[in-house]
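Please read the structure below before turning to the comments.
Heads up, one of the protein chains got dropped from this complex, but the rest are sitting where they should.
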Amino acid sequence: MGTVKPIIRSRTRRWKYTRYAGRTGSQFLIELRDNKKIIGTKCPVCHRVYVPARSFCHVCFKPMDEWVEVSNDGTLMSYTMVYQSEPSYPVKTPFAYGIIKLDGADTGITHIIGEVSPNDLKIGVRVQAIFKDERVGSILDIMYFKPI
Amino acid sequence: MNQKAPDENLCVEQIIELPFNESAGKYISIFLTKIRDEGKIVANKCPVCHRIVLPPRIVCAYDKVEIEDRPENWVELSDKGTVTDCVGIDEREVDTITGDFVGTPNPILFVRLDGGDEWTILGHIAEEMDVSKYPRGARVQAIWKPQQERQGKTSDIQFFRLIRE
Amino acid sequence: MNRKVAIVAVAQTKYPASNTSQSNSELLWEVTKKILEQTGLKFENQVNGGLCIDKIMHCSEDFWQGRTISDLTLHPEMGGYAMDVIKVAADGTQAVYHAAMSILSGHHEVILVTAQRKESETIKSSIENNAFDPIFLRPLGFDFLTAAALQATRYMNAYGLTEEHFAEVAVKNRKNAKNNPYARRQKAITISDVMHSKMLAYPIKQLDSKPVADGACAIVVASEDAAKKLTDKPVWITGLGSCYDAHYLGDRELSHSEALSLGARRAYDMAGIKNPRKEIDLAEISDEYSYQELLWAEGLGLCDEGKGGELIKSGITGIRGKLPVNTSGGLLSGLPSGVAGMAQTAEAFLQLQGKAGDRQVDGAKTALVHGTTGPCGQSHCVIILNQHKGEIL
Partner (left out) sequence: MSERIAIVGVGQTHFKSRRPEVSELEMVNEAVMAALENAELTIKEVDAVVVGNMELFEGDYQVDMWLAGGSGAYLKSGFKVQTGGSTGSSVCCTVFDLAATGEFKTILGIGFEKQDEGSSQASLRSIHEDVFFDVGSSGKSAATAVQSVALDMMRRKSITEEQVAIVRVKQAENAMRNPHAHLRKKITVEEVMNSPKLAWPLRVFHMCPTSVGACAILVAPELQVKKVSNNPAWVADWTNIHGAIQPFYGSITPSWISTPLGPMWAWSVEQAANRIYKRNGITNPRKELDVVEVYDMATWAEIEWWERIHLCERNDAHKLVEERATWLDGDIPVNPSGGVTSTNAIGASAMQRIAEVAIQIRGEGGERQVPNVRQGLAVTAGGDMYSAGVLIKKSL
């Protein structure tokens, strides 16, 4: 039937979800919201402290039910400065992401690094959690971590 | 601290939003262009089993051979046809995000178009809301939107209307 | 392992940045048709016993088509009617892995593996965000780019690698792509081009990153008996290994990949490979971001840990080096994710058949293919291909 111009159509697909944080996730978020505290869970076998808190140690495959409060201060394990903009990013670019090992934790928490210039971003830098004033029970109740 | 069940079950609301720019590809573009520009419904015909494929595809699913883009493999169907099934919309679906109704309230019609075969069934909507007016075997015809309003979608046909023959 | 499994045919489309003239299903038919023409094979439901395709392994993911059951509109184009069809929702290497295992199970003789994707039709980052923990990571907006950037920083810092090392990977792979007729036509790039390309997420720049691509690939995997009937040059799959890592980036030491080492060891053990650096003649490694080719090369044991920088500097992985990596041009030259692992398997197949044209690696007998799924290579798949089927005891 010869050549026709391909018909191209745009549209946006949207789906709505309610994701349950579960028993451990809920407690972690409640502590953030109500007490500005960051808590982890400790594996009864390998004694690693996981932050953010979760229900299982993936290494030992054991449920964890011991809560450990960790410091709001920690050390930067890695970072990136993001320049490219994408719809999923919660803040305007440029901004930084980092992996922070909080004092008392054995794993890193991944979050936004704020109040920082690219030159100050270094592995080993000490950072501190800055909480939002209005907290709703979300990982974003921590506004960001900032260098101290 | 020992773990106890939390006082609340917290959740995170998420809306996934994905924009798509879909190309209809060659065969469907031909089909839609014919609808838009000429108000015609075309299908293609498998060279092996002669089954008529609507909407046209590059391959016959049954014989697993290519239906080449050659004049002899294209078939023009009538915009008149026979109802094979009619499904009423009892409860209209509401989009959980926008709160709008999804689709039209009209009954869904499956119409076997003339000039085709038992496979050439087009799903569309009926003009009237009363399902009982569209029994199996009822004759219907497409009512097209005016040429200038057509966009190359099956909604370029407004609906199917009962005809007397 | 008593049974043997081989790849007997491959087919690819070109991989342009955007293909608006073909729909997903038309892309898929292009490769299926090539396979049917090349091999003369028919589908099980079309014949009365004998040699035929008896299973279809399709590789696609619902998100990319915005449709539950993504393969639903594609079945005619893969010959799916009245056939055993399974959809693998992971990288293409995992589909080849699954197909090869199904042959080794003794339950199938000839499997058609297909994949297609049009990345140009939607936003990759918005899809990838949904691969992260929905409570702790997704709201922060992560995608594979930003996760990879965290890994790249950690990797550089651990071993003193530089952005130039990564740039060299991009330059090498883009150069290789020039000789690959399926790769898109792009101009050659220099280290300076990479270093001055737009910074996306430090240290990853535009040219360090896989561009968006559309395309399809099909591969036929067969048992020993079937393979011998279908081609005089079967390429044997002698090793298969796959491995998951932990999900949370902060749980992992991102500068090295324990999971990949383990996955690779599984494949090497199965293939009887003791010294991969000596025994492997070429490798196709997932290089969605340039640093990954080096990090994964370390994990695969193709160089010592932390020596990825030296590996690229030494020229060993160049097309005329001792161990050419990504002669296809890799993902950095533009392969659609998902299809990528299959396209790289296809490249290794062509190399071992001696059909790689201007990019042919002389005397290539053993090849390695590596693919990843998930953020920062959370899941790895390693496939060892060989001209000889080998007698492993």
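Per-chain numbering from 1; labels A, B and C assigned in written order.
In this section, a contact is a pair of C-beta atoms (placed from the backbone, for glycine too) under 8 Å apart; a residue touches a chain by one contact, two chains touch by 3 or more.
Small disclaimer: the values here were computed from a predicted structure and weren't measured.
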When the whole complex is taken into account, which chains on show are touched by the absent chain? A, B, C
Sole residue of C:7, C:115, C:131 or C:183 that reaches the chain not shown, by the stated touch rule: C:131
Based on the whole complex, identify which of A:7, A:49 or A:96 touches the chain you can't see. A:7
Option from C:19, C:32 or C:102 whose C-beta touches the chain left out: C:102
Name every residue on chain C in touch with the hidden partner chain. 1-3, 61-63, 66-69, 71-76, 80-90, 94, 97-98, 101-102, 104-108, 127-135, 240-248, 258-259, 262-263, 266, 270, 373-375, 378-379, 381
With the missing chain put back, which residues of chain B would touch it? List them for me. 5, 9, 11, 14, 16, 20, 22, 24, 28, 32, 53-55, 57, 61-62, 84-85, 87-90, 93, 95-96, 102-104, 107-110, 118-119, 121-125, 152-155, 157
Residue list for chain A contacting the dropped chain reads 7, 9, 11, 13, 15-25, 54-56, 58-59, 61
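The criterion applied here is as follows: only the chains that are shown with their structure count from here on.
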Approximately how many whole Å separate the CA-defined centres of chain B and chain C? 37
Chain A and chain C, separation of their C-alpha mean positions in angstrom: 30
Whole-Å gap between the CA centroids of chain A and chain B: 44
Could you tell me which residues belong to chain B and also touch two or more other chains? 12, 14, 16-26, 28
In chain A, what residues contact two or more other chains? 6, 8, 13, 17, 19, 21, 25, 29, 87, 138
Per the contact definition, I'd like the list of chain A residues that touch chain B in the complex. 1-2, 4-21, 23-27, 29-30, 39, 41, 64-69, 87, 137-138
Which part of chain C faces chain A closely enough to touch in the complex? 20-21, 66, 123, 125-126, 129, 134-137, 139-143, 145-146, 149-154, 157, 198-204, 246-251, 254
What part of chain A is in contact with chain C in the complex they form? 6, 8, 13, 17, 19, 21-22, 25, 29, 50-52, 58, 77-84, 86-91, 97-101, 107-112, 118, 123, 138-140
